[in-house]
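Heads up, one of the protein chains got dropped from this complex, but the rest are sitting where they should.
Which chain is which? They are A, B and C, in the order written, and residues in each are numbered from 1.
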Amino acid sequence: MRYLPLTADDRTAMLGRIGAPGVDDLFRDVPAAARLSGPVEGLPLHMSEMEVERALSAMARKNLTATHVPFFLGCGAYKHHVPASVDHLIQRGEFLTSYTPYQPEIAQGTLQYLFEFQTQVARLTGMDVANASMYDGSTACVEAIFMARRVTRRAKALLSAGLHPHYVAVAKTLTHFTDDAVVASVPTLTEGAPGDDVAALIAAIDDETSCVVVQNPNLFGHVADLSELAARCHEKGALLIAVVTEAVAFGAVRSPGAMGADIMVGEGQSIGGGLSFGGPYLGLFACNHKHVRQMPGRLCGETVDAEGKRGFVLTLSTREQHIRREKATSNICTNSGLISLAFTIHMSLLGEKGLRDLAALNHARAVQVAERLGAIPGVTLLNGPFFNEFTLALPVEARPAMRRMADAGVLGGVALGRLYPGETALANGVVVAVTETQTEDDVDELVAAYEEAVSC
Amino acid sequence: MRYLPLTADDRTAMLGRIGAPGVDDLFRDVPAAARLSGPVEGLPLHMSEMEVERALSAMARKNLTATHVPFFLGCGAYKHHVPASVDHLIQRGEFLTSYTPYQPEIAQGTLQYLFEFQTQVARLTGMDVANASMYDGSTACVEAIFMARRVTRRAKALLSAGLHPHYVAVAKTLTHFTDDAVVASVPTLTEGAPGDDVAALIAAIDDETSCVVVQNPNLFGHVADLSELAARCHEKGALLIAVVTEAVAFGAVRSPGAMGADIMVGEGQSIGGGLSFGGPYLGLFACNHKHVRQMPGRLCGETVDAEGKRGFVLTLSTREQHIRREKATSNICTNSGLISLAFTIHMSLLGEKGLRDLAALNHARAVQVAERLGAIPGVTLLNGPFFNEFTLALPVEARPAMRRMADAGVLGGVALGRLYPGETALANGVVVAVTETQTEDDVDELVAAYEEAVSC
Amino acid sequence: LEEPLIFEIGDNARTGVDLPAPPKVASRLGGLEREAIGLPGLSEPEVVRHYTRLSRQNFAIDMGLFPLGSCTMKHNPRLNEKMARLPGFSDIHPLQPVDSVQGALELIDSLAHWLKTLTGMPEVAMSPKAGAHGELCGMLAIRAAHEARGEARKVVLVPESAHGTNPATAAFCGYEVENIPATPAGRVDLSALKARLGPDVAAVMITNPNTCGLFEPEMIAISQAVHAAGAYVYCDGANFNAIVGKVRPGDLGIDAMHINLHKTFSTPHGGGGPGAGPVVFSAALAPFAPLPFVRHTGTHFELVEEEQAHGGDAHAKSFGRMVAFHGQMGMFVRALSYIMSHGADGLRQVAEDAVLNANYVLRSLDDVMTAPFGASGPCMHEALFDDGFLEGTGVSTLDIAKALIDEGYHPMTMYFPLVVHGAMLIEPTETESKAALDQFIATLRHLVARAKAGEADYFRTAPYFAPRRRLDETLAARKPVLSWTPESIAAE
Partner (left out) sequence: LEEPLIFEIGDNARTGVDLPAPPKVASRLGGLEREAIGLPGLSEPEVVRHYTRLSRQNFAIDMGLFPLGSCTMKHNPRLNEKMARLPGFSDIHPLQPVDSVQGALELIDSLAHWLKTLTGMPEVAMSPKAGAHGELCGMLAIRAAHEARGEARKVVLVPESAHGTNPATAAFCGYEVENIPATPAGRVDLSALKARLGPDVAAVMITNPNTCGLFEPEMIAISQAVHAAGAYVYCDGANFNAIVGKVRPGDLGIDAMHINLHKTFSTPHGGGGPGAGPVVFSAALAPFAPLPFVRHTGTHFELVEEEQAHGGDAHAKSFGRMVAFHGQMGMFVRALSYIMSHGADGLRQVAEDAVLNANYVLRSLDDVMTAPFGASGPCMHEALFDDGFLEGTGVSTLDIAKALIDEGYHPMTMYFPLVVHGAMLIEPTETESKAALDQFIATLRHLVARAKAGEADYFRTAPYFAPRRRLDETLAARKPVLSWTPESIAAE
């Protein structure tokens, strides 16, 4: 029992001081009917570190990993190269094994990086302020819808057809139990602007609308100018919520703030984070000054200590559940602390130059790959403008094609059939993401795999 | 240039303060004929972290790794399971990026673990004192031979035939340029005691002998009682140097100190270290009180600071080269700091109970495997007593057999032909090491591979 | 040396990454190029040093005892970190074809099996991202179950001693929250609860062991009464560490309980997350659990994630999806690594040692500090004191906590639970040695003696040796500075 320091002698001595005849006496409040007399049945006993490592490694080996094959998946989760120093630093015990920084005297390390994180996110998104992170993009998105209700005192949210369908599903699940109405439609694969419904959204805004939620770049990789939509929202007293699932795009695409968004929510996994089969990820949440007191989640603020030295504390916590109980702005108690630290460190390493270079590299490589794939007879590249992700229409159903490709060792894209299982109009679509991580060989294998898939 | 903080503006400003027209002016003392006008020719330019990782990973993938195949090699380097916390702790920047602890006020972390290391090694070896580590077992061994010369003022070292042939080679190389005579003989594969020449050594000790060097367990895994040899050395005024290359044996086999050794040198890689293709490893060096001032290498000692608090410093440094210059006890300036830290942490995790359990597990598994291999028709198990390593005589030449086995994905042992390339009497011998790391499946594959090898 | 912010040391020219030059292509950004960002550039050495230095201003489990009640700050084994970084877990995409991630699904299924078996509950939803998110999951399932019966119950009962998240969650789900008082012995008042139960009550949210560190001896009776009234029992699983392997919540009549993997199963708190909050369900609530689910069919693992797949499926009545993707995979790996290391026997020992350590602290201090429920018997995994012993000293609970910092400890939980005055809640966890506890106890006794000896002035401005003295939280809230600008507050 390598993690348990008490020895048999210790236990005896301690029971002596307590005055209990045995440890079971300490559990005497448990109803007799519920007391187990020994280890829970049906489960194995303790294992050595070596044995645990063997068992888990055996499971890990059964998965096809992104590093070891040509890998081109995106749709809300992206593979980027994360510098080795990021993972080194977040594993320092002082970060890894610390608690939520409620005791600021001994948590300035955490608090200062949160302040840096908030500043980075605010600048990246072109917004005034950001919170100290949330669970992930999808939960940040639904929190933004609730915030819009608090700000506008309206309860109808318009969701763009280009919004990630999982985000739509989460919004529908959580708003089912509130008074919010969520209006969402199925995307169309319009050539030149797949999933783009800005015009339709503008037309649909009415006096009941609390917010319009638009992802940009959208699920299909399409990049749109949201300025007119923002202006129209503001005319109608609604908020524009911009969603970004690929944070590297902040280095190349005009920011939500510059386009007039009121709230920006996003998935920050791309910077500092790994794929990790979908979690833990990093919810980004930013808004403008005037709405800050309606913002959910933790906030870190600057102050001074008793000697006048600059320091940081969690602040405006009257919004939060541990103070407000049932009147809190959200029920969220945990943020994505360590993942936000990874984001902060990676972003600090990049700096403005590095982020712009990284985004330019992603874009240029994606354009190259898109043109090669689009040139395959039978394959249509649907996108006009895009960043590092684009949608192809295949002459065959995409989901089985992607499965066969995976069996052959190429992860070639996300079939829209996976995300929209009932929608036959989308069944031949596939979204391909290109980042800095693929080699020329990977691209050649990808092209060959698509040629093969199309010819089947 | 991610590691270089100076910007072009910085460089200009700094040259301004220096008063130099350009950076080349700072190199004006270099003879013009030797000044390069640009990057050294024939070498690639800088690479991104991602590209370096790709290139090195490609090399790494070309090697057959011990974790991924049935692995049974020893002969001076052993695979053991090292707890994850060991590698985590030694990577803390405060350990990893610190210097030799010459400034004790800000190096107590290093100094205290060195003191713990010295104490652990002294207790494991049954000696009074240990130094703060040396390069590896082979260099520690030749340092012990030189130390015996300083102590005895004699210059003839008798090396056991059971001593690792690389250690013999190193001793020969270095003593070639001193006045020491090194007497070494080729081992014989005597059934019951391969490589054992204790009786011959006893007979060979004379009044010129500075020391007798015996490895125990020896290269062939044989375990001997050195007590009589020690007594005979002491009668003749020589020192007994005991060599241990498998530190886990300290948990099962009577210690060198208990058998009467005067100096113990060893390879500490087994505890806390990895295989790492042979380096960096960890030289262990211990002796008794009376010879401490002739001991080479760094020593950490206890003292007090100006406020009377316990603290640690490097001490007895008048033995060392940076003080003594040409009168130093050795020319060694660097120890194996970080590897000794890994040893110390792993040993602290093990404790006496863990080390004994580990050694018992190694021994029991080795006995099982030895008996299974020895039962293969044509294969002879040569060892009587052994710890976790034993020697087999095959009916075929072992070196090509091991090569074929490796081609088939089994690393089945070290062929003696690799270590004694000219010695045909040893050519059919192979040394097999068994530790806690092999699974039952590994053993089954090993047995099958030997059956196949023998039948060829 | 004061550590500046990165914005104060970076510039536009530097970067800590190198990248290959991009191929030359015509931009396809549609003219929507990025405007100025305003991020500082630093070289890698500067970044590494900056965050190393920052880290050294934190307290952490790796540095010392962290007796934070209800937070279960136990040892975080590095094996778990190593396992979570196996490329087969860390480097797979959530939307890969399921045949290419069979090992990942096996891992989720294995952890789910452990959680169900340890709790004695038939179903578990793995996707909730943290404890509070798990509460939400549980309450949504309860609401879905009532809706399926055509009932529109509006009230959720929450005991006084509940975690703050409980009422927040209930309100978030559209429920009215009513409090249930505690007995003088710190337990739920069963008769008050029974009196309030009725057709408008949807659920009771209970914490057991409760936030006073006490087990609810009437738990089975409570569950029976709640069920008899047509309502469900939600249990806050934050304190599961006290009973894991000793008691199965399913045997107590619980209908839903979240499990904080970052508490009981030692995934690191990481300065505030990420956590993971799987929720176990009784048979009554299982059909309403959220998607996605892993389903094991023979040798194959399927991922049920499509709401369209409901027909004929065990999850046909699922209330839907709570998050993108499948939950906190990285935390699942860590938790399973911890669980397999302990095994069923070790987890039982965990609970026993956690409870033993807490009682040892309780009985080593209750002669000099006041333990409001000390007379009622043993505590579970945390020892609760109030500030009665400080009466007349001029020293507060907060002062004691801050003084602990200078002694090398994290403060205990303060002023929680609310049911006692000036609460100090101490949870040592099972990973502290007797020697560490003895040192902690001696320190607290020493501080108590100083407080009683009239050293209030010393306490009022503690800590003295931390990276910062007490911080002005009022200033921070009154005039929020939430992102960096060149004008520092401190400079004013």
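As a convention for this text, contacts are C-beta pairs under 8 Å (C-beta built on N, C-alpha and C of every residue); 3 or more make two chains touch, one makes a residue touch a chain.
If you're wondering where the values come from, they're calculated on a predicted model, not measured in any experiment.
Asker: What shown chains come into contact with the chain that's not displayed?
Answerer: Hidden chain contacts in the full assembly come out as A, B, C.
Asker: For the chain left out of this view, which of B:I339, B:L394 or B:A449 touches it?
Answerer: If we include the chain that is not displayed, B:I339 is the one touching it.
Asker: Check the options B:G162, B:P187 or B:G251 and report the residue that touches the missing chain.
Answerer: Reading the full complex, the residue touching the unseen chain is B:G251.
Asker: Kindly note down the residues of chain C that lie in touch with the hidden chain.
Answerer: 1, 9, 18, 43-46, 48-49, 52-53, 56, 61-64, 74-75, 77-78, 341, 407-408, 431-433, 435-436
Asker: Write the list of chain A residues that the hidden chain touches.
Answerer: Those residues of chain A that touch the unshown chain are 1-5, 7-9, 46-51, 83-85, 87-88, 93.
In this text, only the chains that are shown with their structure count from here on.
Asker: Centroid from C-alpha atoms only, then distance chain A to chain C, rounded to Å. What do you get?
Answerer: The separation of the two C-alpha centroids amounts to 20 Å.
Asker: Chain A to chain B: how many Å between their CA centres?
Answerer: Centre-to-centre distance between chain A and chain B: 47 Å.
Asker: Can you tell me which residues of chain B touch two or more of the remaining chains?
Answerer: 2, 48-50, 83-84, 88, 93
Asker: Note the residues in chain C that touch 2 or more other chains, in rising order.
Answerer: Those would be 13-17, 19-20, 42, 44, 48, 52, 77, 79, 81-82.
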